[in-house]
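Structure record follows, encoded as C-alpha cells.
On to chain A.
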Amino acid sequence: MIDLAQFYDIRFLMDLGAFSILAVLILGFSILTVWSSNMVHAALYLLGAFASVAMLYVSLNASFVGVVQVLVYIGAVGVLILFAVMLTRRTLVEEESHG
Partner candidate 1 sequence: MERLLGIEPPERAQYIRIITQELSRIQSHLLGTAEFLTLIASAVYSPFLYMIIDREDVLTCIESVTGARINHSFVRFGGVRNDLPDGFKDMTLDTLKMVREKTKDYKELFLSDSIYRRRMEGIGVLSPAEAKRLGVSGPPLRASDTPYDMRREDPYLLYKDLDFDVITRKEGDSKARVEVRLDEIIESCYIIEQCLDQIPSGPIMAEGIPKKIKPEPGEAYYRVEDHRGEMGFFVASDGTDKPVKVKARGPVYAYFQALPPLLEGVYIADVVAIAGSMDACTSEVDR
Partner candidate 2 sequence: MELLSAITEFAAREPKIYGLIIGLVAAAILASVINVVAMLLVWLERKVMGDLQARYGPNRVGGRWGVLQLGADAIKLFTKEDIIPRGADKSVYVWAPIVAVATTMLIAGALPFGAVIIDGREVPLVVANMDISALYVEAVLSLMAIGAFMAGYSSNNKYSMLGAFRGVARMIAYEVPMGVCVISVAVMAHSLNLVEIVNAQQNIWFAVAQPLGFVIFGIALITDLGRMPFDQTEAEEEIIAGYNTEYSGIRFGLLYFQEYIVMLLGSILLVLLFLGGWKGPVIPVISFISPMIWFFMKLLIVLVALIWIRVSLPRFRIDQVTDLGWKILLPLSLVNFVWAVAVGLYFA
C-alpha cells in the first residue's frame, strides 16, 4: 500500500496534490450535479466534472483520451444536454421573474 517514506519526497507530494485537487473537483462537481435542483446548473456542473476528468487523463499521460474527452463529452454531449434541458422547459425564459 502507501509507503509512508514517500511523503517526504516533494515530487510525490506534487503528484498527490495535483491528484487531490482533481479528485475534489470531480467529486464536488458530481455531487453538485446530483443535488442541484436547477437543471441548467446541473448541466453546467456536469460539464465541470467532464473538464476535471479530462485534466485527470492528461495527468495520467493519456492526453489523447483527454482531448477526445473535451471534444466529445464537453463539445458534443454537453451541448446536447444543454439543448435537451432548454427544450424540455415550459418557456425559454422565466417570464414571471422579469422585474
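How these were chosen: all candidates are chains of the complex that A comes from, given by their letters.
Note that a residue touches a chain if its C-beta (ideal position, glycine included) is under 8 Å from a C-beta of that chain, and two chains touch if they have at least 3 such contacts; residues count from 1.
All of these numbers come straight from a predicted model, not from anything done at the bench.
Colleague: Going by the C-beta definition already given, which one of 1 or 2 is in contact with chain A within this complex?
Modeller: The touching one is 2.
Colleague: Okay, in this complex, where on chain A does candidate 2 touch?
Modeller: 10-11, 14, 38, 40-41, 44, 47, 63-64, 67-68, 70-71, 74-76, 78-79, 82-83, 86, 92-94, 97-99
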